[in-house]
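Note that one protein chain is taken out, while the other chains of the complex remain in position.
Showing subunit A:
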């Protein structure tokens, strides 16, 4: 395929190849983070899953800076009547061998999934965030955690956060809307004066893509990989 006439998109099969290349490079050079895993996502669970269908997953990335004051009161919704009935029955909750911990630092985590989006034929970054006990975080709280430079990225044309059903998990996740991706991916590669072969483009596709979208979350890829 002639890269000059390429429209910036990928086929599902190319996505899988690109995904594995990306995961490999990430693991070898990006020691600060755990590796990406490939999880299958069969469209028809009762059939034998074809190889292509799956997504990259990177989970439980801590996104918050340790903050002593943050202690959101989860139990504010429970009325005091409940508390009394519970206490009276609970003689053996604690014994002398149980350590009682006083301070609970509330940390926030983020899961990232790179899924192939067949409408725009590009990778799409899905994410969700939650507290250490699993309680999901709404978007406005997530945005507070994002690094300051990310808010500039958010207002630029290619990062718009929407909420949609995760294609494999079938419940709402946030995603960076992919409608501009093909455009700027094409620009990224065409601005390179050397005329690369498509195989090379494919190998670097997800890496280049992630170096842009990852900035929204302050996930930087070390420069070593970009060579």
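Please note the rule applied: contacts are C-beta pairs under 8 Å (C-beta built on N, C-alpha and C of every residue); 3 or more make two chains touch, one makes a residue touch a chain; residues count from 1.
One rule holds for everything that comes next: contacts and distances are computed from a predicted model.
Novice: I want to check something: the complex is missing a chain, and I'd like its UniProt protein name from "Oncostatin-M-specific receptor subunit beta isoform X3", "Ubiquitin-like modifier-activating enzyme ATG7", "ER membrane protein complex subunit 1" or "Glycosylphosphatidylinositol anchor biosynthesis protein 11".
Specialist: Of "Oncostatin-M-specific receptor subunit beta isoform X3", "Ubiquitin-like modifier-activating enzyme ATG7", "ER membrane protein complex subunit 1" or "Glycosylphosphatidylinositol anchor biosynthesis protein 11", the absent chain's UniProt record names it "Ubiquitin-like modifier-activating enzyme ATG7".
Novice: Looking at the full complex, which residue from A:6, A:160 or A:198 touches the chain that isn't shown here?
Specialist: Answer from the full complex: A:160 touches the omitted chain.
Novice: Name, in rising order, the residues on subunit A that touch the hidden chain in the full complex.
Specialist: Counting only subunit A, the missing chain is touched by 31, 34, 45, 62, 66, 71, 73-75, 77-78, 82-83, 85-87, 89-102, 104, 107, 128, 130, 132-136, 138, 160, 162-164, 169-172, 177, 179.
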